[in-house]
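Here you go, one structure.
Every protein chain except one is present and positioned as in the full complex.
== chain A ==
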Amino acid sequence: VCLLSKEREAFLGRSDLNSNGSLMVAGTEAIEWMLRVIAHYGFTFMTTLLAVNYFDRFKSSLCLQRENPWMSQSAAVACLSLAAKVEETQVPLLLDLQIRFYIYYFTCNVDESKYLFDAKTTQRMELLVLSTLGWNMNPVTSLSFIDHIIRRLGFKTHLRLEFLQRC
């Protein structure tokens, strides 16, 4: 019961996001970028899940200046950086993430999207994301349910870990 109510909190305002087309497009682009960087660094699935979760929650709970790709991309950098810090043991510097970001857009020839944020700006964005999400950085996700169910099934710890790794 506790998990369910927490999950609802974590996904509040989804419908809001869907109703705005341009926001959706900007979001998709940003998430695509996040996935590429994640693949490049070999981050875990949990990091991906968190980064996308932060991004979704951030976009839906904040009245972003609509159609502001700068904001959207800056938020994507911040969300990914936050997720990596929560989940990964080795986290690249903010600027390294940035360079990936830059190269991605450069190779895609998307002229208008070439933003490079300095560490200070990204840190500000991180703080904005953190406070917008109320610092709740361990949301209940589908994985939490799977984990809970496996625990209930009474698997041994190493089996559980193995199972989660395959998810």
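Operating definition for what follows: contacts are C-beta pairs under 8 Å (C-beta built on N, C-alpha and C of every residue); 3 or more make two chains touch, one makes a residue touch a chain; residues count from 1.
By definition in this document, contacts and distances are computed from a predicted model.
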Missing subunit (named according to UniProt) among the choices "LALA0S09e01112g1_1", "Transcription factor TGA2", "DNA excision repair protein ERCC-8" or "cyclin-dependent kinase": "cyclin-dependent kinase"
Of A:E29, A:D56 or A:E126, the residue in touch with the unshown chain: A:E126
Residues of chain A (touch criterion as defined above) contacting the omitted chain: 78, 81-82, 85-86, 91, 93-95, 119-120, 122-124, 126-128, 130-131, 134-138
